[in-house]
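There's a structure below that I have some questions on.
A single protein chain has been omitted; all remaining protein chains appear in their positions.
Our next item is chain A:
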Amino acid sequence: MSRTLSAPVTVAFDYTRSTGPVVGRFLSGLRDGVVVGGRTSTGQVVVPPLEFDPVTHEATTEFVEVSPVGTVTSWTWVPEPVKDQPFDRPFAFALVTLDGADAPLLHALDVSSPAEVTTGMRVRVRWAAERVGHINDIACFEPLAPGEAEAAAPAASSEEPVTGVVTKVSLDYQYAASPEESLFYRGLNEGRIMGQRCPTCQKVYVPPRSACPSDGTPTVEEVELSQTGTITTFCIVNVPFLGQKITPPYVSAYVLLDGADIAVLHLILGVPADEVRMGMRVKAVWKPKDEWAYSLENIDHFAPTGDPDADYDTYKHHL
């Protein structure tokens, strides 16, 4: 058995950004099949245009159309492409100074081996089949044979300026629990609730942590907790939200398990929402065993035991 539990996880978000007048101008150009640069205070034409001048810090206002043909000023081979790069097989990234520009643009170069690239080689933009106002409207650069002309871009699809861009970001991880969290989740997979005791302050943490947050001492002594506890505080959820699994109103509560010093957040069922109260005694209700996994969701909810409420003094230090 490995020391820790782990599982693959993907974190994804579509970043939606407004482009402003400078980046918007550049991306509008790409959609329309032209590459637009910006002139800096020193007279240089920079592609993509800079929003603010690197010397004077004034906003860029002068735009210049440059050629879709240019010269490679540096390149590197990409032997093992990563997800979402312009090609999923080996290719080159290149810095290309387009004719009419003074600074290079970074993009992929479609060649099949490093032997096909040299600094100084002539390349041209290969336009994407569908252009929307995005850096990927340039599919890549491609080598330009001697005497070959630039490729004409198909006509523009819209007259409206580009004002926003969406960048999809998706990151894949192998997500690991700490050894202490692994103890907790392995316990749940066996129908047990496991915590750990701090050797310094004797507090019992559930889920256990790698160190006692009060003392900074690693918690090592394993403690199996009671499945019965006390509601220390709660809220009635009335507002629907994306991904909600239960129909409102329902109760989320902090349950202080007997023997623990920190409450766990869980769902309260088996009682009308307006009858839930601080001090109410509740017990864990587990899902059928064949549905168990390494998850706190193995406990379906907590339900009232029917016992008299706990004295306020027994949980006042845990609020």
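Here is the rule we use: a residue touches a chain if its C-beta (ideal position, glycine included) is under 8 Å from a C-beta of that chain, and two chains touch if they have at least 3 such contacts; residues count from 1.
Everything below uses one rule, namely that contacts and distances are computed from a predicted model.
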Quiz prompt | Chain excluded from display, named as in UniProt, from "Sulfur oxidation c-type cytochrome SoxX", "Sugar ABC transporter permease", "NADH-quinone oxidoreductase subunit J" or "Lipid-transfer protein" | solution = "Lipid-transfer protein"
Quiz prompt | Among A:S210, A:Q244 or A:T305, residue touching the chain not depicted | solution = A:S210
Quiz prompt | Missing-chain contacts mapped onto chain A | solution = 2-4, 9, 11, 15, 17, 19, 23, 26-27, 46-48, 50, 54, 73-79, 82-86, 93-95, 103-108, 114, 119, 134-136, 165, 167, 169, 171-179, 181, 209-218
